[in-house]
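Every protein chain except one is present and positioned as in the full complex.
Read from first to last, the chains carry the letters A, B and C; within each, the first residue is number 1.
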Amino acid sequence: MPAMLIIYTTLRGRTGQMVAPIQEAIEGEGVSCTVRRVEEVTWEEMQAADGIIVGTPTRFGGIDWQLKRLFDVTAYQDYPGPLAGKVGGAFTAGSRPGSGAELALLNTIHVLLNHGMIVQGNAFGAHYGPVWQRGLTDEEIVETCRRWGHLWAHLELRLAGERPPAERAAGHH
Amino acid sequence: MPAMLIIYTTLRGRTGQMVAPIQEAIEGEGVSCTVRRVEEVTWEEMQAADGIIVGTPTRFGGIDWQLKRLFDVTAYQDYPGPLAGKVGGAFTAGSRPGSGAELALLNTIHVLLNHGMIVQGNAFGAHYGPVWQRGLTDEEIVETCRRWGHLWAHLELRLAGERPPAERAAGHH
Amino acid sequence: MPAMLIIYTTLRGRTGQMVAPIQEAIEGEGVSCTVRRVEEVTWEEMQAADGIIVGTPTRFGGIDWQLKRLFDVTAYQDYPGPLAGKVGGAFTAGSRPGSGAELALLNTIHVLLNHGMIVQGNAFGAHYGPVWQRGLTDEEIVETCRRWGHLWAHLELRLAGERPPAERAAGHH
Partner (left out) sequence: MPAMLIIYTTLRGRTGQMVAPIQEAIEGEGVSCTVRRVEEVTWEEMQAADGIIVGTPTRFGGIDWQLKRLFDVTAYQDYPGPLAGKVGGAFTAGSRPGSGAELALLNTIHVLLNHGMIVQGNAFGAHYGPVWQRGLTDEEIVETCRRWGHLWAHLELRLAGERPPAERAAGHH
């Protein structure tokens, strides 16, 4: 069973609230999902995971400094190589539209790509990852997180050579 | 009197609706403001302006192709130089949070910076320019457009060596 | 056999020179690779491909307007959906360091992600795709293009459930 790892930090709690629906959606697809805060995750856990999803509060159009330190320092020790070929993804909570949430998301994705990770976009909603901004209801953000959890798990299964449960149930061969 | 130029195109009308409040706010500060659609603006008008504000619909995380053509082809004929030192800015209308509106805004700003233009951010609201996304009321988006119109006019006046009317009225010397 | 499609345009010929080594590397891995200029590619060809690699000259920190039109207009007709789940990638030729080549590359990748495509980074060299800038020898840029061709083909094969030839030859199971 492929294993994913969510690493996050939260400023006012909203990024933290996005973790549970993402984790549940990933596990619902038959992919294990460990959750760690930025202060507690270990380099061994990062190397062991098949995919890493990073949750950052929107901080001045970029990734939170503690998460950046994780990649600049911790993940740098054996660079390049250890994270290459893993699935990567990001989610963020900003404030109002135009507050820099998308920039923070892409800044995070650029870090993951730099490490050689594999990232998928989504044509059907939040295109680059789940974004919480004012104007979305709680139901909408939970739904967005769930859809992205499914997408990440499906990508992980596809790369592992397995079909997602939904396709199996539907009889796709 | 400094002169600004708004160049825009619109897909479903929302980017177009942002033009009037921006123009009114700029003119309210004593800066003239001409509005042109991308199909009608001339290279002479662009060169004559002291500042250029570009309004683009959010198109796949980037500037609309017609506006890009304007800078890739029309503004390229005497490049580099003609637009250097002018004030630049951008605004966009996207759909829901995460739809790429901020990326489109910054992609547009990167084009303007590449031409040597001067861009200011805003610490107090939409940080990089007015962004219309679902979840903002009409009043909020008009207010955001007005504030950015003031900011662009103030920057224009400051670069022209004049104090904005508000500061004059308040007796700042 | 998975099928990739390279779509490109070139300003002074350098982006065009990057096409052949990328195509050869992709085909060398057992993946077919069709090449089309932006003026000649059809929407049917784009939909039929398992992966699309876009080559753009560096134009003011962004993708060339003709390529943008292809995605804004041609690929928009059945959006969202038709390109989702395909491999995506980009390459560019700029001038000197700082000329906007990386921004053009990422702007292009953001378009592909917006369409739901799958993008991989590279920890070992040019991190986001092949970039030609002054200071690289012809041998170096050909080598970079080849490595990226291999990476894209391997990703395509992995997603198609096949092992790349190199792994098969090495006896990996």
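Assume a contact is a pair of C-beta atoms (placed from the backbone, for glycine too) under 8 Å apart; a residue touches a chain by one contact, two chains touch by 3 or more.
The model shown is predicted, which means the values in this text are computed figures rather than measured ones.
J.: Tell me which residue among A:V19, A:V87 or A:L113 touches the hidden chain in the full complex.
T.: In the complete complex, the chain left out is touched by residue A:L113.
J.: Which candidate, C:L67, C:A126 or C:A153, sits in contact with the chain we can't see?
T.: C:A126
J.: For chain B, which residues lie in contact with the unshown chain of the complex?
T.: 79-81, 83-85, 106, 110, 112-124, 127-128, 155, 158-159, 161
J.: In the whole complex, what residues of chain C lie against the chain that is missing from view?
T.: Contact residues on chain C toward the absent chain are 61, 94, 96-103, 105-106, 125-136, 144.
J.: Can you list where chain A touches the absent chain?
T.: So the residues of chain A touching the unseen chain are 59-66, 68-69, 71-73, 100, 103, 107, 110-111, 113-115.
We take it that only the chains that are shown with their structure count from here on.
J.: Would you identify the chain whose Cα-based centre sits farthest away from the centre of chain A?
T.: B
J.: Just give me the whole-number Å value for how far the CA centre of chain B lies from that of chain C.
T.: Centres of chain B and chain C (C-alpha means) sit 32 Å apart.
J.: Touching at least two other chains at once: which residues of chain A meet that condition?
T.: Those would be 106, 127-128.
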